[in-house]
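The complex appears here without one of its protein chains, the remainder shown in place.
Labels run A and B following the written order; every chain starts at residue 1.
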Amino acid sequence: MITIDHVSKTKSRTRILYDVTFEARPGRVTGFLGPNGAGKTSTLRILLGLDSPQSGTALICGRPYRKLDRPLTTVGALLDGSGAHRARTARAHLRWVAASNGLPDSRADEVLETVGLTGDARKRAGRFSLGMSRRLGLATALLGDPEVLVLDEPVNGLDPAGIRWMRGFLRDSAAQGRTVLLSSHLMGELAEIADDVVVIDKGRVVTHGSLADVTGGHRTLEDAFFALTATEAGGPW
Amino acid sequence: MNTVRAELRKLLTLPSLRRTALLTWAATALLTYAYASAEAHGEPLGDDTALAPLGYTQAGFLVLGVLAATSEYQDGDQIRATLLAMPRRLPLQAAKALALAALTLPVAAATAATSTLPAGGVAWTPVATAYLTLTALLAAAVASAVRRALPAAIALLGLYFVAGPLLRAGSSASAAYLPDTAALDPSHGAAATIAWTLSALTLAALIFRRRDA
Partner (left out) sequence: MVNLVRAELRKLLGLPTAWVGLVLGTLVAPVVVLLNAPYTRRAIAAGTLTDTSDLGLRDLGIGLIGPMVLGVIVVSSEYTSTGRDAPGARQLTTTLAAVPHRLRLLAAKTTALVLVVAAQATVTTAATLTLTQVLHGEHAPVPAPTRVAAAILYWTLTALLAYAITLITRNGIVPLTLLIINSSVVSVSYLLTKVTDLASYLPDIVGAQMFIRDTDFPVQVPPVTAGLVMTAWIVALLAVGAVLFQRRDA
């Protein structure tokens, strides 16, 4: 269960989040939708304890991330990149992360197998392609077999097989009772996976509810999205 | 503690640290030979040849600290993975310092011994070892605030090898306050080195705690 409550954030004197409030419930995939620069990543970074909000709270299972003991057993996060140092091998990276949360070393090999990187375990992270880096990042998120998954643009960089795999994986995770929160701006993808949707634009939550509610009378989620986040005169940016 | 184990693993699997340690030791061996050879030729290079080589190769320990700390921020966004796995920042900083100290100690001991033993200065070895280890910790603290290797290296090397000697030449009183005095005058510099290192570690920890990742 993820609870974001009236979170506001200012960065370099610019307000980037205004009173962001929403929930992500267990057993459901919650899609976090918004244009570039809307505040998706900023919100997720606050949720994960990387940045601090000026006001408001972001709780996972009722506690802030920094107060979680052995956080990787509760939350698995996939942000951009793999988080691995380029000179380190994939296996060495996973092994230090495993050690940090008291997880057995065997988990490293297990998650490598889950994401299909067993053959590349001894390759240095700097030699990974974009898709491989994302998979290493996902492997890291899965080390602790967490009940909550937070993913920022998870299919970015994956090939069609990878995208399909990810879709199935996320749906299965939710079916097993996990809480899944993912941010994306691929409408088609999100419409396939999400149960609930939160739409954010310019730092404010525009709407949230089930996929059906948010799509409303529009033909597709994409139409609904553009209607809700209509930009002022000018180009698509 | 899990955090210390993880940090130790990180340091042990970073190839650049091994290379730096090796190069530093090799350079010390070379300089020790140079000093001994000069003595043998009847042209001693100055007093205190037991510690003189370390005055130069302490740079290797500065670099060690810089590389260890900046590996979180360069060549990949590892600091994020670190903070996600170990979100409590002050314990994390403490664990990092402990892990670095633990791994630097044997390297420092080997390097110090290489310099002191041939010149008959065995008694100085423990002090030299402690000094070199503290130097690495100091460098790591500074580098974790600066977050990029080259600027951190420029600042530290500039302080130790350019500004330091200048200040010393200008005012002998300042010698007691500079961090690297212990390298030149072991009986007096200890307090300064310890004070500098502890302050740097504390300051770095506080900055790290409040900063966005």
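In this section, a contact is a pair of C-beta atoms (placed from the backbone, for glycine too) under 8 Å apart; a residue touches a chain by one contact, two chains touch by 3 or more.
The shown structure was predicted, so the numbers you read here are calculated from the model rather than taken from an experiment.
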Options B:L31, B:L84 or B:L178, residue touching the unrepresented chain: B:L31
Contacting the left-out chain in the complete assembly, out of B:L90, B:L166 or B:I207: B:L166
Contacting the left-out chain in the complete assembly, out of A:K9, A:R28 or A:H85: A:H85
Candidate in contact with the missing chain, chosen from B:A119, B:L138, B:A153 or B:L178: B:A153
Contact set of chain B toward the excluded chain (per top definition): 31, 34-35, 37-38, 41, 43, 45-46, 56, 59-60, 62-63, 66-67, 74-77, 149-151, 153-154, 157-158, 161-162, 165-166, 169-170
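Here is the rule we use: only the chains that are shown with their structure count from here on.
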Complex contacts: residues of chain A adjacent to chain B: 11, 45, 48-52, 65-66, 68, 70-72, 75, 77, 79-89, 92-93, 95-97, 99-102, 125-126, 140
Chain B residues touching chain A - in the complex, by the definition given at the top: 2-3, 5-7, 9-10, 13-16, 71, 75-78, 80-89, 212-213
